[in-house]
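Of the protein chains in this complex, all but one are displayed in their positions.
Let's turn to chain A:
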């Protein structure tokens, strides 16, 4: 029970952290980002919520205003409007050092504004080691492959779950949140039969999205498996650290999202 609580808090904590990670991107990827209607989750790239991004490109059209500096970053794949608030002397100093035409590394928060995308930059630093350009794009490719592979994995477990389709009718939302954190490299080969069915069921986006998890009677009903078998499977999966109990000893959740 203590471990379940611990996992639950870990889950909350990591969900929050997941959406805060700095994601290396190209402007092309940003231009194709899907904007979800939900205010909190801003943009979706490779199935992952994107808030903070890293770009490396050439700075252009720098224009200083009273409390902000606007500029454009061209990373060779496209141009993105950026905005940097300058409230403190340190910000002003950082921005003063930059001239049009130099390579910069920009960290910032991606925002949609009046249908346009812009970057609210919180760090704009000149590139001084030019190997960083190649390494940035290598990171972009790596992160893209990583996120889209996780998504494919989820798609396949999504499809293979042998359950009535009624429970699938959830919008994409829960799915996104979970896409960023499966077990990378976790070996599930040893899990078969009922165990696998239960795990697949619990790893459906709709179930991952449920805070209290799924009651074991529901599992028995939906999977058409006797409840003793479900009990057995739950014990085994719990001891493997793959599921945990939530509000009581009957509700279970997959740890895939934690």
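The rule is short, and it goes like this: contacts are C-beta pairs under 8 Å (C-beta built on N, C-alpha and C of every residue); 3 or more make two chains touch, one makes a residue touch a chain; residues count from 1.
As a convention for this text, contacts and distances are computed from a predicted model.
The subunit not displayed here is recorded in UniProt as "Replication protein A 14 kDa subunit A", chosen from "PMPCB", "6-phosphofructo-2-kinase domain-containing protein", "Replication protein A 14 kDa subunit A" or "COMM domain-containing protein 8". Here one chain is not drawn; of A:138, A:231 or A:247, the residue touching it is A:138.
Against the chain not displayed here, chain A makes contact via residues 26-31, 58, 76-81, 101, 103, 116-118, 130-131, 133-135, 137-138, 140-141, 144.
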